[in-house]
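Take a look at this one; I'll ask things after.
As you look at this complex, bear in mind that one protein chain is not there, while each of the others sits in place.
Here is chain A:
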């Protein structure tokens, strides 16, 4: 059990190399993450400040499956000496997952306040929407349309201006 207090300035590099923070997912799994990586998350940054280091930080909104990936993301983005192009390629691979997982990432990035992950995932969803017709968007995202045929027709008429 560690009894040393956490570094006072969360923004500075950790006082000793490879200081690890423990996280616990909603389904009871524990993960370790380097402090530098954890600081990618504003939520974690605040919690570390509050002298909670040592006991695993409970994250009731994130499952183990997603948390594992989030830890991977933060660790990669905290790695020194990675050039922009490699990081972009890595990010592209990271979000090359099924649709539902991307939305899970969005929720986790929001809860943990990780701007880089939120930005990346929003762009992925935008890419999924761009250039598709309404029918294609419905099919892709499994959206149930509850317009009546008359409403459907009215909507089409109202919006034809965007496609002239």
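Note that in this section a residue touches a chain if its C-beta (ideal position, glycine included) is under 8 Å from a C-beta of that chain, and two chains touch if they have at least 3 such contacts; residues count from 1.
Just so we're on the same page, contacts and distances are computed from a predicted model.
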item: Per UniProt record, name of the chain withheld from view ["AP complex subunit sigma", "2-methoxy-6-polyprenyl-1,4-benzoquinol methylase, mitochondrial", "Ras-related GTP-binding protein A" or "F-box domain-containing protein"]; value: "F-box domain-containing protein"
item: Chain not shown: contacting residue from A:55, A:86 or A:145; value: A:145
item: Missing-partner contacts on chain A, residue numbers; value: 26-28, 60-63, 66, 99-100, 103-104, 106-108, 110-111, 118, 122-123, 125-126, 129-134, 137-138, 141-147, 155-156, 159, 161-164
